[in-house]
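Note that one protein chain is taken out, while the other chains of the complex remain in position.
Letters A and B mark the chains as written, and numbering starts fresh at 1 in each.
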Amino acid sequence: MKQIIVPGEMVSQSQARMDNTYVEGGKTYSKVMGLYDEEHKGIIPLEGPWKPRIDDAVIGIIAEEKNKVYEVDIGFFGRTLLIVGKFDRESYKVGDVIEATIKDVEDRKTIILTMARPLEGGTVLMVKPAKVPRVIGKANTMVRQISEAAKTMIIVGMNGMIWMRGGNVALATAAIKKIEAEAHISGLTERIKLMLEQNNKGN
Amino acid sequence: MASENKPELVIDGKRTDGRNFNQMRPFTIKANVIKNAEGSCYVEWGNNKILAAVYGPKEVMPRHMMEPDRAIIKCRYAMAPFSSLSDHGRTGPNRRAIEISKVIREVFENVVMLREYPASEIDIFIEVLQGDGGTRAAGITAAAVALANAGIQMRDLPYAISVGRIGEHIAIDFNMIEDNFSDSDMPMAFAPRNNEILLLQMDGGLDRAQVSKAIQMAIDAGAEISKAQRDALKEVYSNNTSGV
Partner (left out) sequence: MRSRRYTATTRVVFDMDAIDVVKTNYVKELLLKNTREDLRQFMQFRKTSIVTGTMQNAEGSAQVDMGSTRVLCGIKMTVEEPMRDTPSQGNMMVSAELLPLASPDYETGPPSPDAIELARVVDRGIRAANSIDLKSLFIEEGKVWSVFIDLYVLNYDGNLFDACTLAAMAALMSAKVPAVVEGVANREDRSKPLKIDTVVTSTTFGKIGNSILLDLDRSEEKASEGRITIAIDDANIRAMQKGLRGGFTKEEVEKLMDVAFERRAELKRLLEQSAK
């Protein structure tokens, strides 16, 4: 059973070690607006800025370059840097889209990226990071379903940036936006399946 | 205000709009209303119509204001030039609005977990589209919902209400007329978990017993306001809505 919980609401009368909570006076309270899973004793934030983790794959856009150190826009409020090494691609220019992995997070405000590769053409869509898991689906099922139906290449970054190219990008965008808007309403998988099927019939 | 034209604020034991002294005006709270914002909230409180929105955490501008270990909060409270029943107002915040912006900011500097977002800024905007007394209280109540809607971590969800004195009566939630002609007005904001007072302003004249009574009245009204805030947030995720 999951229920919606808001900041300041008590989740436990005793000290509990749980993400997104804090302890005061021996009791545990929620720090965020989220879904409280009583069974698994955890809080899933429903919204909120993305929390970068090492090894997360992200989509980013080169914003500035200085001495082979690139500042990358990944929608993160701190600094995001890509340091090009010997085995990486030579150089990027401002406006290039890349897929990269988080190597390190310093002091929660500087992200270091590694293993970058360029993505040519296409466009970038932004969704709320909290919805990314739903867009990807269990074992990538959701994103694959959309990609096949729209015949679009899609790469989803954990930071909420999604790169798409080719095929029916408008359809892929609509499906992803629908997931973002309706992630909390049960039966989403069916509705997306229906939307994709109807659209293909029309072609 | 000149007291020559002072209207009757109490008629047959009731207030100008028929309320009892411990009665708040009817209100509605709706979250997630501005598409571009990270979080937002629209409140109608009596005749007040107030929009609150949150942006951030984002890069601090100008850079010299940045705090390396925590977020800074910026708050703008302003009234639309068409917000009052009297003449056209000036555009942009005046001195009153700037002071209100500051005390509201201080409420959220208390509850927001600033250290979660180092070297960033969180912007809170409160726009009074229509005002009828108690706008800073309704604005704080709305801004708290907007912050939660944005997923910003907070230790609590604050609410605010104002209480004042009309003659010998302590009354809650003044409308504009009461605001202008009452004997004392005291807006307050609370962190509901332990009823900690996060905003307190007062002018006029109250004895100590009246101050205590006013604070208690505000705390007693809090449960209803907090519930409406929670319901507004839960509504965003109900099966009936798909958000903005």
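Please note the rule applied: a contact is a pair of C-beta atoms (placed from the backbone, for glycine too) under 8 Å apart; a residue touches a chain by one contact, two chains touch by 3 or more.
Model, not experiment: these values are computed from the prediction.
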Touch partners, limited to displayed chains, of the chain removed from view: A, B
Residue of B:53, B:73, B:112 or B:214 in touch with the missing chain, whole complex considered: B:53
Chain not shown: contacting residue from A:23, A:124 or A:188: A:124
Positions on chain A where the hidden chain makes contact: 61-65, 71, 73, 75-77, 94-95, 97, 121-124, 126, 128, 160-161, 170, 173
Chain not shown, touching residues in chain B: 34-38, 40, 47, 49, 51, 53, 55-59, 61, 74, 76, 80-89, 91-92, 123, 125, 127, 129-132
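The rule is simple: only the chains that are shown with their structure count from here on.
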Cα-centroid distance, chain A relative to chain B, in whole angstrom: 33
Chain A-touching residues of chain B, taken from the complex the two chains share: 38-39, 56-59, 68, 111, 113, 116-120, 148-157, 191-193, 229-230, 233-234, 237, 239, 242-243
Contact set on chain A toward chain B in their complex: 4, 6-9, 20, 22, 24, 29, 31-33, 45-49, 77-78, 107-109, 130, 181-182, 184-186
